[in-house]
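All protein chains but one are shown at their positions in the complex.
Each chain carries a letter (A and B) given by its place in the written order, and its residues are counted from 1.
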Amino acid sequence: MNKVTTTIDHSVLVNARKASRKKNLVSFLNKIKKNKAAVAGGIIILLYILMFLIGPIIAPYDPFDVQLDQKLQGPSLDHLMGTDDKGRDILSRILYGSRLSIGVGISAVLFGGTIGTLLGLISGYYGKWVDSIISRILDIMLAFPGILLALAIVSALGPSLINVTIAVGFFSIPMFARIVRGSTMEVKKLEYIDAVKTLGANDMTILIKHIFPNILSPIIVQASMRLATAILSAAGLSFLGLGAQPPSPEWGAMLSNGRDFLFTAPYMALFPGIMISLLVLGFNLFGDGLRDALDPRMKN
Amino acid sequence: MTLFILKRLAQIIPVTLGVTLVVFLIMQMIPGDPAIILAGEGASQETVAELRENLGLNKPLAVQYTDYIKNLLQGDMGNSLKNNQPVFEEITARLPITIELAFYSILITIVLGLIAGIISAIRPYSFMDVGLMVVALLGISLPSFWLGILLMYVFSVQLHWLPVAGWDSAKHIILPAVTLGAGGAAIVARMTRSSMLEVVNQDYIRTAKAKGLKGYIIILKHALRNALIPVITVVGLQFGSLLGGTVLVESVFAVNGLGRMIVDAIRTRDIPVVQGGVLVASLIFVFINLFVDIMYRFFNKRMDLN
Partner (left out) sequence: MKQETVLEVKDLQTYFYSSEGVAKAVDGVSFTLQKGETLGIVGESGCGKSMTSLSLLRLVPSPPGKIIYGEILLNNTDILKLSDEELRKIRGNKISMIFQEPMTSLNPVLSVGEQIAESIRLHQGLSRKEAWQKAVDMIRLVGIPAPEKRAKQEPYQLSGGMRQRIMIAMALACTPDVLIADEPTTALDVTIQAQIIDIIQNLQKQLGMSIIFITHDLGVVAEICDKIAVMYAGQVVEEGTTESLFEKPLHPYTNGLIQSLPKLYEDQEELSTIHGTVPSPYNYPIGCRYAERCPFTTDLCREKQPELLTVEPEKKVRCWMYSNEWQGETHMKEMTV
């Protein structure tokens, strides 16, 4: 077989595919722009990213600075969100805490998403007994309701934010694996893959260059959905005292602390809750818009 | 149909075993020697060694596992490290409370969700619809533990209508059940709405109109029955987050259910209790899923043949 010809034909296929994907991407982005909810959600997410990046820099006070004579003050010009039971400025704690709360979510999703995607690719591509075993393992992981699996893992490893990240990442794996497996199996069936195979591409090349780019969009949708869940779960675990330990300004932990002072200083619980809710709201709006844009039935 | 049930039951067995294995292995991951922890500080070497022998910690892992399974089948989940009571008893005492909470929560999820979804779908883009959908969006965005705190603040602290915590009277059930059920209700409402909107545009609804049927009959008999099919799936999926959510909600409202038991046990490192609790919760979940699967299949025979 003429090696040069093979390479040329190969790249023609790849380029054609890239071109059609680029066209899809452009029309897709246009559809998102038109969807008001998606835009609103996107703006909220961007604001949070901003907070993540520069939050600690613009914080007016030191979040760990205990000032007992200032404790339990309501929102004022000095302290926009008031102070907590140890006199610390809540706004500053929120800003610092954004790195923790959002960071945990991102890390967990990266961790779980990577492993899940790998498992899904292998399972979907090779099929047969590899698929059976992996699917069986996924079934078992999915047999644990809600955050129970994460709970069990944290209980074993001990309460800390890192362990919460690992635990939440772990229990994100099956969702990614499932979706990736399904998409991989679909893409595998495309004639395009057969064509590339007959041109002599090996499995690894096929997986990386051909299958993976085509399953990217469901992965991204899933990742954005899981990000919200991960942040919620991590905050929940911290709320239970299993994650970030005091005096960490993680939002879930702040909520837990605030609960004890609900009668006297309700704003201690109010603000962290709002921050979490708003972020999840942003993701939901964006996710809704993403879904509508991807839906082949929505024309106008 | 029976074949399907049997097949699914057969599939459950490896999953169930897998769950027990995972729970067992996770507990093994705990750093530290359980015997030392149990014996306490300053215990003599012999006491610790004896304890290890008694707890069977010297046997190979596989044997420990099979022992574990054997004990489980006899209802023996070990004893709590705190008060040395059988874990099994503590679970059986608290499980009914969680089940009651879960029951009322699902009730709220289904009833509130369906009503909201149907009202929205009947007049899409109306004031009512937009309002309900905004509330639904909030419902899926607010973390359950925060919602619980908010409700607690409004209804207990400020209005004094409902008790803050506990589980003694009917009034105690309301806030936790609403908190737990709200998220699900929001999801059901959104799903019902979109499903109804899709159904209402179908040809067979036009046929129903062409026959001169009355409006409410078209909605309830013709449209809803079709629209509910995907909603059932969604409700089925809710059980998972529901069971997981009891952990959080029970902690917020100090309800003495299974969820709170697990959380407290994690804090005090009471391993057998955590093990038992997680195991029981997961097994219940597995069987609920099986049940929902079968129900779905039963209502959906026509889908397969199409």
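Note that contacts are C-beta pairs under 8 Å (C-beta built on N, C-alpha and C of every residue); 3 or more make two chains touch, one makes a residue touch a chain.
From a predicted model like this one, the values you see are computed outputs, not experimental measurements.
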{"item": "Which displayed chains the hidden chain touches across the whole complex", "value": "B"}
{"item": "Candidate in contact with the missing chain, chosen from B:F4, B:W161 or B:Y204", "value": "B:Y204"}
{"item": "Which of B:I30, B:I115, B:M128 or B:L213 contacts the chain that the document leaves out", "value": "B:L213"}
{"item": "Interface with the undisplayed chain - residues on chain B", "value": "202-204, 206-214, 217, 221-222, 225-226, 229, 302, 305-306"}
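Everything below uses one rule, namely that only the chains that are shown with their structure count from here on.
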{"item": "Distance from the mean Cα position of chain B to that of chain A, given in whole angstrom", "value": "23"}
{"item": "Residues of chain B that touch chain A when the two form their complex", "value": "14-16, 18-19, 21-23, 26-27, 29-31, 137-138, 140-146, 149-150, 152-153, 157, 239-245, 247-248, 251-252, 262-263, 265-267, 271, 274, 278, 281-282, 285-286, 289"}
{"item": "Chain A residues within the chain B interface of the complex", "value": "136-137, 139-141, 143-149, 151-159, 232, 235-236, 239-242, 255, 258-259, 262-263, 266, 269, 273, 276-278, 280-281, 284-285"}
